[in-house]
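Below is one structure, written out as structure tokens; the observations come after it.
A single protein chain has been omitted from the complex, and every remaining protein chain is retained in its original position.
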Amino acid sequence: MTAADNAEPFAWPIRVYYEDTDAQGVVYYANYFRFMERARTEWLRALGVDQRALLNDERRIFVVTETQAAFIAPARFNDEVIVTAGLAKLGRATFDIEQNIYLGKLDGPLLLRGTVKAAFIDADTLRPKRVPASIFEENTL
Amino acid sequence: MTAADNAEPFAWPIRVYYEDTDAQGVVYYANYFRFMERARTEWLRALGVDQRALLNDERRIFVVTETQAAFIAPARFNDEVIVTAGLAKLGRATFDIEQNIYLGKLDGPLLLRGTVKAAFIDADTLRPKRVPASIFEENTL
Amino acid sequence: MTAADNAEPFAWPIRVYYEDTDAQGVVYYANYFRFMERARTEWLRALGVDQRALLNDERRIFVVTETQAAFIAPARFNDEVIVTAGLAKLGRATFDIEQNIYLGKLDGPLLLRGTVKAAFIDADTLRPKRVPASIFEENTL
Partner (left out) sequence: MTAADNAEPFAWPIRVYYEDTDAQGVVYYANYFRFMERARTEWLRALGVDQRALLNDERRIFVVTETQAAFIAPARFNDEVIVTAGLAKLGRATFDIEQNIYLGKLDGPLLLRGTVKAAFIDADTLRPKRVPASIFEENTL
């Protein structure tokens, strides 16, 4: 939480392919949650988290326990969208993430405003584990 | 059927296939929103709404403007889940839907608790249209 | 191969939802492979195969090693399609499956003609295992 208030959030560009769209001509609503997860994965990677090693070696995984999204404007085939991820609140076994999606660039039109509550759990017992605070220490918010 | 308080909600069974799961061994979180949309589609069909005729003939479509979900317990490969859909609130151009997902049967373990705000819009202009109240008149809540 | 020549193949109905379609207004080509796998899963279930028990207890799984499909005509939102599955050839560690997709009913328009080569393997070592011939003995072709 040492980052400056005006720090840019983590942002990940995603191209919209036919697979993402539906017969209404726009991105299918559930697929925005895929986009959000890609950005979270890359954000965690940028923070030094190796999710595969966590899964295979330590048997610990991140899971989404709650999410919400407001769909403000649609993305279409061939658009590039920018998906952000930023820590909103760090709890003991969960953390809240804010994620927005913009069209084309970070100061482009806002398409989606979302939040995700994630938990860090044991992959076998599904019991909560303490989120390593070091992940987020110098990086976000 | 008039909307007795103890009326059962509309419920739609869905089988979990490999396509729905991920390497964590459970249903991928975004795919529950697909399940919810299948149940909504079948619920609207049961209410007499022909979405294809609406799209092709009247150029009017239902779109999701907001959604939220709490993921309480996971579904796994080969599970059958029951997805409900029920009208929570009818506005002028939008309506709120409550959707839960249960494992195996309507009184089975609750896996997901969700809400969806849907709008009825013109497919070409994307402008809101009045939701035909007759759809829901004798049926739900 | 004791089944009569004129036996109907295993057939599984699938409804097309928005999630299956793309901005071209038809089912996205990769999603037909999902439909085919749903039909194979239900076909194996009908033959008495419990894929989850195989995975969890015996650590043996079916995997697709080759597939091909000819896309003859498209399915659209809200269509019901019928997906068939039938054994074409049983090898030691693999078997060939023929799968067609029809619009609306088994003697409806042919939408897709496909084949799948599946192998039965050890889930941990990925090494081939002999396909239990008893599965198919009295049932198909």
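In order of appearance the chains are A, B and C, and numbering begins at 1 in each one.
One rule holds for everything that comes next: a residue touches a chain if its C-beta (ideal position, glycine included) is under 8 Å from a C-beta of that chain, and two chains touch if they have at least 3 such contacts.
What you see is a predicted model; the values in this text were computed from it and never measured.
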Residue of C:Ala11, C:Ile61 or C:Ala93 touching the missing chain in the full complex: C:Ile61
Chain B residues that touch the omitted chain in the full complex: 18-19, 21-26, 28, 30, 76-77
Residues belonging to chain C that touch the chain removed from view: 23-24, 29-31, 33-34, 37, 55, 61, 63-71, 74, 123, 126
Touch residues of chain A, complete complex, unshown partner: 15, 17-19, 34, 37-38, 41, 51-52, 55, 76-78
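Throughout what follows, only the chains that are shown with their structure count from here on.
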Chain closest to the middle [Cα centroid of all protein chains]: B
Same or different contact residues where chain B meets its copy chain A, judged by the half mark: same
Two chains sharing the most contacts, counting C-beta pairs only: A-B
Geometric centre distance via CA averages, chain C-chain B, whole Å: 28
Gap in Å, rounded to a whole number, between the CA centres of chain C and chain A: 35
Touching two or more other chains - residues of chain C: 18-19, 76-77
